[in-house]
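Missing here: one protein chain of the complex. Every other protein chain is in place.
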Amino acid sequence: MAFTLPVYQPPDFTRPPLSQAPLATFAPVVQAGIAPENYHATTIFPEYYRMKTGHWVLLENSRMDCVVVRGPAGLLVREFHHLEAGEQVVLGRGENGEEGIYVHTGAFAQPPAPHEKFAFRTRRSRETSFSIDYDTLYDLLSHEREHGFTLWVVGPAPVFDRDARRALVSLIRQGYVHGLLAGNALAVHDLEASLWGTALGQEIYCKRPVHLGHYHHLDALNQVRRAGSLAQVMESGLIQEGVMHALWQQQIPYVLAGSIRDDGPLPEVITDVLKAQDAMRDLSSRATTVMALATQLHGIAAGNLTPTYRVSPRGQVRPVYFYLVDMSEFAADKLANRGSLAARSILTNAQDFLVILERGLSGR
Amino acid sequence: MAFTLPVYQPPDFTRPPLSQAPLATFAPVVQAGIAPENYHATTIFPEYYRMKTGHWVLLENSRMDCVVVRGPAGLLVREFHHLEAGEQVVLGRGENGEEGIYVHTGAFAQPPAPHEKFAFRTRRSRETSFSIDYDTLYDLLSHEREHGFTLWVVGPAPVFDRDARRALVSLIRQGYVHGLLAGNALAVHDLEASLWGTALGQEIYCKRPVHLGHYHHLDALNQVRRAGSLAQVMESGLIQEGVMHALWQQQIPYVLAGSIRDDGPLPEVITDVLKAQDAMRDLSSRATTVMALATQLHGIAAGNLTPTYRVSPRGQVRPVYFYLVDMSEFAADKLANRGSLAARSILTNAQDFLVILERGLSGR
Amino acid sequence: MAFTLPVYQPPDFTRPPLSQAPLATFAPVVQAGIAPENYHATTIFPEYYRMKTGHWVLLENSRMDCVVVRGPAGLLVREFHHLEAGEQVVLGRGENGEEGIYVHTGAFAQPPAPHEKFAFRTRRSRETSFSIDYDTLYDLLSHEREHGFTLWVVGPAPVFDRDARRALVSLIRQGYVHGLLAGNALAVHDLEASLWGTALGQEIYCKRPVHLGHYHHLDALNQVRRAGSLAQVMESGLIQEGVMHALWQQQIPYVLAGSIRDDGPLPEVITDVLKAQDAMRDLSSRATTVMALATQLHGIAAGNLTPTYRVSPRGQVRPVYFYLVDMSEFAADKLANRGSLAARSILTNAQDFLVILERGLSGR
Partner (left out) sequence: MAFTLPVYQPPDFTRPPLSQAPLATFAPVVQAGIAPENYHATTIFPEYYRMKTGHWVLLENSRMDCVVVRGPAGLLVREFHHLEAGEQVVLGRGENGEEGIYVHTGAFAQPPAPHEKFAFRTRRSRETSFSIDYDTLYDLLSHEREHGFTLWVVGPAPVFDRDARRALVSLIRQGYVHGLLAGNALAVHDLEASLWGTALGQEIYCKRPVHLGHYHHLDALNQVRRAGSLAQVMESGLIQEGVMHALWQQQIPYVLAGSIRDDGPLPEVITDVLKAQDAMRDLSSRATTVMALATQLHGIAAGNLTPTYRVSPRGQVRPVYFYLVDMSEFAADKLANRGSLAARSILTNAQDFLVILERGLSGR
């Protein structure tokens, strides 16, 4: 079934109060990294700013909890720590035009459900039906393969299991993965599986603990560090398969963001978290769909970085889809409670999710 | 791949202490439903009792936490509330022959894992690899289809989802389900899906809440109650598909055990829990594999009723496999903590489990 | 701080559409246990029915998912299986007066929260602040001690822990418990603790497994069954302390409802679940506050039985409070998804909850 994007419904700027709204105001950054008083902070929604000409300008490449500065070619969304002295920052916290800012929350409104005085099952949980989510994902990810950018955010669990790992590799090979955000662990345990068929010393198929298997991830790290980079390891032919190998072979961009749990780490891991965020945002700013699997840390980080919409080079606005696959209602709600209201959660084991998804997409 | 059952290793009764053990002793039930002091209680393991001739007799059709009485044709495992005055009950709590009783815990011993001073990942969790469990289940359930009895214990969640429900129906039709234990809710919501495509008023595919959908399960109950039985509803042609329909069509025995949460209930629901236990045990005593999905109540009850072994009519002893599929480590550990040590847990959503299992088994 | 009940806001029957609503209609039960077509089913909210005189009659002693019959002295809420041939059942599914029925969902409306386009933390989870819930409970339960009826619904976990068990006993002794709903397990493990200081064979303080401790709960069951009843065991002096002892001493009514997991069971356990529901409803119909701790089975059953309001003998309407204490967001959401929207969940271990609550209430 062909996938149809919902149509963007822009605000009506011809009517009050927006037609009578003042211009957005600015104040300079006095000290690098510090916003002026009364700065405006961004949300995940499309936001419009009334500029000099009276025109409303839509923010592009937005993300949550940043400020907006006037750049040479338009408005820019800027993290606080990137603010430079002298930059002009948008002021104002009104969201309905009263300070020249409009936060557009109903841009892709869904048809409302029938109103019931009494209804069961209003929240997603492990007992929610997910068949339609799989079918939607088959259509959506097929669409994105041609027309979009699907960014995967993946915890280490999928490479602990043979079938899930194979499914992820297959999705990469078939073109369903345009970028990947992960940590050191995903890469290390994937390499461990490539080299010895284990993860943390346990065989990823038959679960047998291997003698001295707790050395495997350290040996994998040491070997890559000696080679200098993952690319060099791949070129050397030492690694013949796996997730990292498929990413390398298909030249898929990825970011390995560091965390305080990391051993090693691999040379590609960005150990400074602010630099890692920048690199993640380089990818997330291209994303039209985000698939976050079995990682609270990277999933919430990606949620912070990803707005609910994307503006194409030709100015068209489309929604950004965000799927979260996790075993726990708490993790799913946590992303919702962080304000990432648009995330759709699928409560299941990411292993099984990958296996089913790959079968549904294969041969399309 | 053909499935091979592990070989039973009986105790060596020719050597001390077992060769020198006394005979088992008995005392009569004085008051119905009450065991004599120092009664012996059964475990989930094979247990042997030294009888008059000096012969050791293996308990058949055992279950946990019962007593053993001398019947006309051998030893019987009896719930306390079924004890009748005058019955002779085995006494003694020694488990190593000292009182004529031997509890045989190592009957199907696994090859030991290599001893490590230090190893990761010794417990099953959502991050455990489950690929081999799926492959094993394909072989095991195919074997059981020809040679065994696979008993399913199922919570209502699988019928809340279109694909999971279809998968369960397909497994029934293909002969992988020989008996089913469930509650009122599974049956009612399955019928609701058959009649209106909803569960608790929400469409099982597209999740839309239906106007006045909270009446659906009550209407389903009322209709079946009016018809008199599920069988009559099926014969009337009102229900054309679904889990209950497939069970009826294939003449698969099932028990619907009552609980205090029940609405209605359906005429087939056994509202007395002790009678329900008896009916469940009639099925569980035939089981060679138990598949418990997404139900703590029925899963633990089945765990209580099911021993780790089965004795064939020709006296051969084989293991009984017990799989538990649940989203929470707590639920899995709870069964283990109840003493059902032999249960293997698969941490995932039962919906996805069913979809994957059905695909793997179809066409075998 | 004195607790003040929110004021009930009855519907305005003097204005359309209610002033112009037709009378409620009835149809007879033809076959016992079966409702006539188009029966009306009850919710957890106050419901009004327009009777002959044009008067609107408020349903008393309501519960979810039942039908309404005309009794000699007014309307009665009746489970389907209790319907008798000839009884007159209210018809109609309109909830806004169009069929003489009005479901009053906004009876105790809370002041609305400020509308935000964007806000964090809209759902309760383990990271929600619960300080105010404790303080509210101190006030509420103190109020109920004098003026209400606090019904406790308790899983077995609290008697597995010394401090939690002591806290529950103390709450009973101090008058904060007016009724209790539980299963066989709570009572059995409490007796096991009274007799041997263990639960399922493990010491409830120092967690040491006791030799042959898996006999303890069976021995406790056997002893009570021999005595004939819990009351006789208490009178015999065998049991000197514990939850069941305190209930007996304070003459607090309780219901032990059977389940298919039960061993024994104790003589007081009601093994027929429909009879158990009736006994539970006898208590829940008196409840003004329900405290459900660490039990999905009994908690959801109590949720089904308990409406959101209570009508006093003098016709005053007050809210019924329902608190659910559980470790898992899933369990909390499940009650909400069953329609018991008014339940307030506290995500924590019921052990700690009891310890804190008891300290806060002691000495009031």
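For clarity, chains are labelled A, B and C in written order, and residue numbers in each chain start from 1.
Convention: a contact is a pair of C-beta atoms (placed from the backbone, for glycine too) under 8 Å apart; a residue touches a chain by one contact, two chains touch by 3 or more.
All values reported here derive from a predicted model rather than from experimental measurement.
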Chain not shown, its touching partners among those shown: A, B, C
Hidden partner chain, touching residue among A:V7, A:L218 or A:A231: A:L218
Candidates C:K52, C:H211 or C:R314 - the one touching the absent chain: C:H211
Chain A residues that touch the omitted chain in the full complex: 31, 33-35, 39, 41, 65, 80-81, 93, 200, 212, 214-215, 218, 221-222, 225-226, 257-265, 271-274, 276-277, 280, 296-298, 300-301, 304, 327-328, 330, 337-339
Contacts of chain C with the absent chain, listed as residue ranges: 113-114, 116, 118-122, 126-132, 134, 156-157, 160-164, 199-214, 327, 347-349, 351-353, 355-356, 359
Residue ranges of chain B at the interface with the undisplayed chain: 43-45, 95, 103, 105, 117-123, 125-127, 328-330, 333-334, 336-339
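We take it that only the chains that are shown with their structure count from here on.
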Chain separated most widely from chain B, comparing mean CA positions: A
Centroid spacing, where centroids are CA-atom means, of chain A and chain C in whole angstrom: 43
Rounded Å distance between chain B and chain C, as computed from the means of their C-alpha atoms: 31
Residue list for chain A, restricted to those that touch at least two other chains: 118-122, 126-127, 328
